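The complex appears here without one of its protein chains, the remainder shown in place.
Showing chain A:
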Amino acid sequence: MTSLAALRRSPIALLVVLLLGLTFTGTAYAALQPTAPTTDVAAAATQAEDVEEGRKLFLANCATCHGTNAEGVDEVGPSLHGVGAASVHFQVATGRMPLPAPDVQASRNEDQVKFSEREIEQMAAYVASLAPGPERPDAQYLDLEGADIAAGGAAYRTNCAMCHNSSGSGGALTRGKFAPTLMGVDEEHIYEAMLTGPQAMPVFNDQNLTPQEKENIIAFLKFIEEGGNAHGGAGIGNVGPAGDALFIWTIGIGTMIALAVWIGRKAA
């Protein structure tokens, strides 16, 4: 303690402090200043590469229906100008696109996703480069931390439950179309579906459902997914009265008829 106090008053002390200060400033400048431009350049370069790679993938896999410049083909595929990266990621990463055959609607098929996550990003980058559109969601709205499950449930029942069922198990629409189940769907895919409104589904933009409200809805869905069948009994698909009626009209009435026949028969 005393030696330190003595050293502080030494004439060399000033020199040492000056030297330290200069070294620190120079190192910090060298460390921080030049790095920024190089990463920007690198990012721009990779983005340009992504767009180019994405264009090649697009021409090979998507252009038949969506046109060589994604301008759309009448009666076959819609224009992709302005659909954004979120839409591309949703459609391709859930296996809906490329569509195996024309049908009333594309169905989720995650076993048959044809592309790596990297390739999907490249295609998304290409489509996003054509015209501005919704971007992929920020990770902070997908971690479900601090999400309000009750508020999510209220928003879900007002905006989603009429088509997707209050238990998230999906339901029928008109002329063969249907709202798919939301159970077991990736958080990001649910978010992107709300943001882009795929197929018959309407768009829920950030003014209608804020990103926080979207996160709440996803948290609510994950909550009921993990909660399982809290009330007990066989769920029979959780699709409402249709499953119950099928059970009663086949197994229930069948058992009743068998019993009635048994009661009416004479014992031999």
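The criterion applied here is as follows: a residue touches a chain if its C-beta (ideal position, glycine included) is under 8 Å from a C-beta of that chain, and two chains touch if they have at least 3 such contacts; residues count from 1.
Here is the rule we use: contacts and distances are computed from a predicted model.
Enquirer: From the names "Branched-chain amino acid transport protein", "ABC transporter substrate-binding protein", "Cytochrome bc1 complex Rieske iron-sulfur subunit" or "Protein SCO1/2", which one matches the UniProt record for the unseen chain?
Expert: Listed in its UniProt record, the absent chain's protein name reads "Cytochrome bc1 complex Rieske iron-sulfur subunit".
Enquirer: Return the single residue from A:A48, A:V203 or A:A242 that touches the missing chain.
Expert: Once the missing chain is taken into account, the touching residue is A:V203.
Enquirer: Kindly state which of the options A:Q47, A:N61, A:S129 or A:N159 is in contact with the chain not pictured.
Expert: A:N159
Enquirer: Residues on chain A that touch the omitted chain in the whole complex?
Expert: Residues in contact with the chain left out: 151, 154-155, 158-159, 162-163, 171, 173-174, 177, 179, 197, 199-205, 207-210, 213, 228-229, 231-235, 262-263, 265-268.
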